[in-house]
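For this depiction, one protein chain was excluded, whereas all remaining protein chains were kept in their positions.
So, chain A:
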Amino acid sequence: MANYSTNEFKGGLKVMLDGDPCSIVSNELVKPGKGQAFNRVKLRNLMTGRVWERTFKSGESLEGADVLELEMEYLYTDGDMWYFMRTDGSFEQYAVEKRALGDDEKWLKEQVPYTVTLWNDNAIQVTPPNFIELEVTETDPGLKGDTAQGGSKPATLSSGAVVRVPLFINEGEVLKVDTRTGEYVSRA
């Protein structure tokens, strides 16, 4: 892999730090008037999801991480592993551990494409699409005619996620949800 120096650091660049693949979140130059320059760098550890703050001397470099992001469809789970399939026509399947799903397990739906991050050909992270459509499996009955009132109630979706929805939503309806915030957007 190539090496990247601090002045090539930018958001999204994947580098190795302390043996783990990381994604650069931000890079800020710090420089006293007449002195040595440093870079204050925030990196997300892709194995743990934790954000690290580190200082580097400007011009120092890190090894690039062999990280690939691919689109894959979710297939099924056997309870231990979650299975995804590449959508590029190769039909290659990857088994994913729960750790790589993290909190996003609740947004899984069959045949929906997810972004799967591979490191050395191992799936280390699964990112759902920003918006996903899911069916309501459980919620209190809808209030007729109430389309404008504020107020919300919890609804359980087919993936297991629980979101706050407007009072007029009924079981069986399909909703559009923002997976980044976990918020209801609209009826699908």
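Going forward, a residue touches a chain if its C-beta (ideal position, glycine included) is under 8 Å from a C-beta of that chain, and two chains touch if they have at least 3 such contacts; residues count from 1.
What we mean here is this: contacts and distances are computed from a predicted model.
Asks: Pick from "LysM domain-containing protein", "Iron-sulfur cluster-binding protein", "EF-P lysine aminoacylase EpmA" or "Protein-arginine kinase" the UniProt protein name of the chain that isn't shown here.
Replies: "EF-P lysine aminoacylase EpmA"
Asks: For a quick check of understanding: of A:G12, A:G35, A:G150 or A:G172, which residue touches the chain that isn't displayed?
Replies: Considering the complete complex, A:G35 is the one touching the chain left out.
Asks: Kindly note down the residues of chain A that lie in touch with the hidden chain.
Replies: 7, 18, 27-38, 40, 53-58
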